Every structure is written in structure tokens, then in C-alpha cells.
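A single protein chain has been omitted from the complex, and every remaining protein chain is retained in its original position.
Then we have chain A:
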């Protein structure tokens, strides 16, 4: 339970150093990709176009973040709410069903979800958001359930015995104690989806997957590398940011 204990942490620059460095590298790569042209030429010596120039990287980054962000917010809202609902006395009966549904969501390959969603929702960001939402739900539901169930029986009994209402127990005891585990689930979910969102480019959602898809289609490895580099840096930035938000996490 050590991780559940919140100690006063004085935020310092060094505390936020890792995410800051990754973020600066990401932004630097977005704006200064052309400086790396000699490097990418090694991968693609014969091509005329080395640096992807059909859209600004920073614009693609913005769109990427947008689609991942919307999907993550929805997944957090739905996932945490569902997990809370099925751990209340009234919703206990639905617990097996919800955890099963959530794991089914992750067995569905996002590409398959896209293929199924496009005829219904059309091309663009919407089917991508649906795919990411389904794919990202499991880690959040699973971790929220694990977090809420991990609360010490004595603590739960004392909270009841002292006369806390259901809402007071949830907000003041259960969620704060489960927070590190829930946050770990959100971290997993968002990090996976930053990578997964790239396939959205195949159904007309413009994001950091564009250079990758375009590179594959045109046989330009340099484009693929540029897209992959940016997505990797984005995932690292967000992941290290979550690591800092998580109390008791050493990295």
C-alpha cells in the first residue's frame, strides 16, 4: 500500500525534467525536421523528397493529440464510471459482465473496428475515436476495478462504521486510495492509443500516421521514419508526464 500514500511533494524543475526534455525534443523535431534531412537521406538516398511536406508536422501533432485526447476522455469517463457503478452494492451483479465486455473490447483489433465503423460513421476522426475508445477501455476499467477492490477491508469497514455516506466513502476514501492504480491504467491506455491512432490515417483522419501511411504507399522509408519518430517522442512525453503524476512512482 506504500504507493497509495500521498506525501507532500514539492514540485521542482528537476521533478518535471524528464517530461520537459521529451516535450522539447518532440517540438524540436516537429519544427526542425528539415535539419535532419542528411540523416534521413541515408535511408532514402535516391528519392527527391526526403522530408514529408504535405502538412506541417505541428498541425499533424495537434490533430493526433486531439483524437487521442477525445478518445481518452471518453474512455476515462465511461471506464471509471462503469467500474465505480459495478462495485456499488446496487451494481454488483453487473461486475462480471462489465469486466468481460472491457476485455472483449481489447481483443477487437482497432483495424477491424475501423473497417466496421467506417460504413456507419463515414471517413474521418469519428471511427478512429470509436476504435481508440473501445481499445483503451480495458486498461482503465480493469485498473479502476483493481484499485477499488484493493482497498483494505478494515479501512472500508471503518469508513462505514464512522458514519460516512456512500458518496463520502467514494470521494474521500476509495478514489484517493485507488488513484495511483487508476492512473496507471489511464497511462497504459493513453500510451497504447497514441501509437494506435496512427492507423486512423488509413480512413482519412489526418494525424501523425499520415507520413507513415504515405511512406508505405509511396515506398519512402524516410517518411515512415519521420512519422514513427514523432509518434515515439509523443508517447514518451505523455508517458513520462503520467509517471510524474503518479505518486510513489520512481521513474
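Just a few scattered comments:
Here, a residue touches a chain if its C-beta (ideal position, glycine included) is under 8 Å from a C-beta of that chain, and two chains touch if they have at least 3 such contacts; residues count from 1.
To be clear about the criterion, contacts and distances are computed from a predicted model.
Only one of "Formate dehydrogenase iron-sulfur subunit", "ATP-binding protein", "Electron transfer flavoprotein alpha subunit apoprotein" or "Ion-translocating oxidoreductase complex subunit E" fits the UniProt record of the hidden chain, and that name is "ATP-binding protein".
The residue from A:13, A:120 or A:162 that touches the chain not shown here is A:162. One chain is missing from the display, and on chain A it is touched by residues 1-2, 4-7, 152-165, 168, 173, 176-177.
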